[in-house]
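Worksheet: the structure to be examined is printed underneath.
Removed: one protein chain of the complex. Kept in place: all other protein chains.
On to subunit A.
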Amino acid sequence: MTPTPRRRMVPAYLATGGRTRPGGDGFERLTVLFATGAEQPSALAELEAEHRRLWDLLRPGALTVVEAAAHLRLPVSATVFLAADLVEAGCLHARAPIPRAQQTDRSLVERLLVGLRTLR
(Lines give C-alpha, C1' and ligand atoms only; values in the text may rest on other atoms or scores of the structure.)
Protein backbone atom coordinates (compact mmCIF):
# COMPACT_ATOMS: atom_id res chain seq x y z
CA MET A 1 0.00 0.00 0.00
CA THR A 2 1.76 3.13 -1.15
CA PRO A 3 0.41 6.61 -1.83
CA THR A 4 0.89 7.53 -5.46
CA PRO A 5 1.08 11.23 -6.21
CA ARG A 6 1.76 10.52 -9.93
CA ARG A 7 -1.01 11.59 -12.27
CA ARG A 8 -2.33 9.65 -15.22
CA MET A 9 -1.76 11.10 -18.67
CA VAL A 10 -5.48 10.81 -19.40
CA PRO A 11 -7.76 11.54 -16.45
CA ALA A 12 -10.21 8.77 -15.65
CA TYR A 13 -13.23 10.90 -16.52
CA LEU A 14 -11.88 11.36 -20.05
CA ALA A 15 -11.01 7.70 -20.40
CA THR A 16 -14.70 6.93 -19.99
CA GLY A 17 -15.75 9.51 -22.57
CA GLY A 18 -16.80 11.93 -19.85
CA ARG A 19 -19.70 9.78 -18.74
CA THR A 20 -20.67 9.21 -15.18
CA ARG A 21 -23.66 6.98 -15.85
CA PRO A 22 -23.76 3.76 -13.91
CA GLY A 23 -22.74 0.88 -16.11
CA GLY A 24 -21.04 -2.44 -16.07
CA ASP A 25 -23.39 -4.00 -13.54
CA GLY A 26 -22.23 -7.48 -12.74
CA PHE A 27 -18.58 -6.73 -13.49
CA GLU A 28 -16.06 -7.22 -10.74
CA ARG A 29 -12.28 -7.28 -10.46
CA LEU A 30 -12.05 -10.94 -11.45
CA THR A 31 -14.53 -10.88 -14.35
CA VAL A 32 -12.70 -12.57 -17.24
CA LEU A 33 -12.55 -10.60 -20.50
CA PHE A 34 -11.60 -11.98 -23.90
CA ALA A 35 -11.97 -10.87 -27.51
CA THR A 36 -14.80 -12.31 -29.59
CA GLY A 37 -12.38 -12.80 -32.48
CA ALA A 38 -8.92 -11.91 -33.73
CA GLU A 39 -10.28 -9.65 -36.47
CA GLN A 40 -10.92 -6.06 -35.50
CA PRO A 41 -14.71 -5.67 -35.26
CA SER A 42 -16.22 -2.83 -37.27
CA ALA A 43 -18.07 -1.64 -34.16
CA LEU A 44 -14.70 -0.68 -32.66
CA ALA A 45 -14.41 2.23 -35.10
CA GLU A 46 -17.38 3.91 -33.42
CA LEU A 47 -15.79 3.82 -29.97
CA GLU A 48 -13.13 5.88 -28.22
CA ALA A 49 -9.37 5.37 -28.39
CA GLU A 50 -9.39 3.97 -24.84
CA HIS A 51 -11.78 1.22 -25.95
CA ARG A 52 -9.33 0.31 -28.70
CA ARG A 53 -6.47 0.10 -26.16
CA LEU A 54 -8.46 -2.37 -24.09
CA TRP A 55 -9.43 -4.41 -27.13
CA ASP A 56 -5.82 -4.44 -28.39
CA LEU A 57 -4.63 -5.64 -25.00
CA LEU A 58 -7.13 -8.50 -25.02
CA ARG A 59 -6.68 -9.58 -28.64
CA PRO A 60 -3.92 -12.13 -27.79
CA GLY A 61 -5.66 -13.68 -24.78
CA ALA A 62 -7.91 -13.47 -21.74
CA LEU A 63 -7.35 -11.28 -18.68
CA THR A 64 -9.38 -10.28 -15.66
CA VAL A 65 -10.73 -6.75 -15.34
CA VAL A 66 -8.17 -5.92 -12.65
CA GLU A 67 -5.23 -7.18 -14.74
CA ALA A 68 -6.44 -5.22 -17.77
CA ALA A 69 -6.76 -2.12 -15.56
CA ALA A 70 -3.19 -2.54 -14.27
CA HIS A 71 -1.72 -2.99 -17.76
CA LEU A 72 -3.62 0.01 -19.14
CA ARG A 73 -2.96 2.09 -16.00
CA LEU A 74 -6.64 2.79 -15.62
CA PRO A 75 -8.75 2.64 -12.47
CA VAL A 76 -10.83 -0.52 -12.17
CA SER A 77 -14.02 1.54 -12.40
CA ALA A 78 -12.97 3.10 -15.74
CA THR A 79 -11.94 -0.32 -17.10
CA VAL A 80 -15.38 -1.68 -16.23
CA PHE A 81 -17.00 1.16 -18.22
CA LEU A 82 -14.88 0.36 -21.27
CA ALA A 83 -15.39 -3.39 -20.97
CA ALA A 84 -19.15 -3.01 -20.65
CA ASP A 85 -19.24 -0.90 -23.84
CA LEU A 86 -17.11 -3.43 -25.71
CA VAL A 87 -19.29 -6.34 -24.59
CA GLU A 88 -22.40 -4.41 -25.65
CA ALA A 89 -20.80 -3.74 -29.05
CA GLY A 90 -20.00 -7.42 -29.50
CA CYS A 91 -16.21 -6.94 -29.39
CA LEU A 92 -15.57 -8.71 -26.06
CA HIS A 93 -16.93 -11.60 -24.06
CA ALA A 94 -17.12 -11.37 -20.29
CA ARG A 95 -17.65 -14.21 -17.88
CA ALA A 96 -17.92 -14.59 -14.12
CA PRO A 97 -14.85 -15.75 -12.13
CA ILE A 98 -16.52 -19.03 -11.22
CA PRO A 99 -17.85 -20.57 -14.41
CA ARG A 100 -19.96 -23.43 -13.09
CA ALA A 101 -22.76 -22.22 -10.88
CA GLN A 102 -23.41 -25.59 -9.25
CA GLN A 103 -20.13 -25.54 -7.33
CA THR A 104 -20.55 -25.03 -3.61
CA ASP A 105 -18.27 -22.84 -1.56
CA ARG A 106 -17.06 -25.93 0.20
CA SER A 107 -16.09 -27.81 -2.95
CA LEU A 108 -14.21 -24.74 -4.20
CA VAL A 109 -12.27 -24.33 -0.97
CA GLU A 110 -11.52 -28.07 -0.94
CA ARG A 111 -10.09 -27.74 -4.45
CA LEU A 112 -8.02 -24.77 -3.33
CA LEU A 113 -6.61 -26.70 -0.39
CA VAL A 114 -5.71 -29.69 -2.56
CA GLY A 115 -4.05 -27.38 -5.07
CA LEU A 116 -1.99 -25.53 -2.44
CA ARG A 117 -0.84 -28.78 -0.85
CA THR A 118 0.22 -30.09 -4.27
CA LEU A 119 2.46 -27.04 -4.76
CA ARG A 120 3.99 -27.52 -1.33
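The definition used in the following text is that a contact is a pair of C-beta atoms (placed from the backbone, for glycine too) under 8 Å apart; a residue touches a chain by one contact, two chains touch by 3 or more; residues count from 1.
Definition applied: contacts and distances are computed from a predicted model.
You can't see one chain of this complex, but its UniProt record names it "ATP/GTP-binding protein", from the set "ATP/GTP-binding protein", "Monovalent cation/H+ antiporter subunit A", "histidine kinase" or "Protein translocase subunit SecD". Subunit A meets the missing chain through residues 1-5, 8-9, 12, 28-30, 32, 34, 53, 56-64, 66-67, 69-73, 75-77, 95, 97-100, 103-120.
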